[in-house]
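Can you keep this structure in mind? I'll have questions shortly.
Of the protein chains in this complex, one is absent; all others appear in place.
And now, chain A:
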Amino acid sequence: MFKPIDRRTALTNLALIIGGAALLPACDKPAGKASIALKKISIDADQEQFIADVAETIIPKTDTPGAKDLKVHLFVMKMVDDCFSPDDQKAFVDGLDKMAKQAKDKLGKPFGQATQQQREAFLTEIDNKKIQQKKDSQVKGKSGNATPQDDVLAFYSMVKGETIFGYTYSKYFMTKQIVYELVPGRYNPKLPVSQLKRVS
């Protein structure tokens, strides 16, 4: 129902807008909120953008959708918020800020403003560390909790793991790429590999 605004309300609204505007310069940047409700971790709009940029670098848009198109970064945030331990959550948030700073120092500009190539090069270095760490832990065996993960590596590992998970378990991927069959209706115990379709 439309209600004409009276003068008093209009003035109040104006005062609120001006008041808000007056407060703005006091902040370094507007503390925008994350676009989804989070219960445990605190992520602001800039941090969300950073997660999105990292996810998009991991799975970029090509002639098919990338991580951002599929909102995979929001899935990453939700998973970290709901399914990770407080320790992991802390490492995620700490590592996020550290990695954003590292990227800025190295690339000479914020991560999001770098080219895909630059961003890939930056992440590949961390990815290689992750690969090496995995190799080391395999050598040491499961008991060897020896290598303490630095926060940047922890953050990266979480974002990458959940990005791949979110992407390969997205509706797009499960209906257009590797089709998931809810009802196979068959069991063939002996199929020639040459006849295998890309279904999961």
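One rule holds in what follows: a contact is a pair of C-beta atoms (placed from the backbone, for glycine too) under 8 Å apart; a residue touches a chain by one contact, two chains touch by 3 or more; residues count from 1.
In this text, contacts and distances are computed from a predicted model.
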{"item": "Record-based protein name (UniProt) of the chain missing from this complex, from \"Inner-membrane translocator\", \"Proteasome subunit beta\", \"GMC family oxidoreductase\" or \"Gliding-motility protein MglA\"", "value": "\"GMC family oxidoreductase\""}
{"item": "For chain A, residues in touch with the removed chain", "value": "57-60, 62, 64, 66, 78-79, 82-85, 116, 120, 123-124, 127, 131, 160, 164-171, 173-174, 177-178, 180, 182-196, 198, 200"}
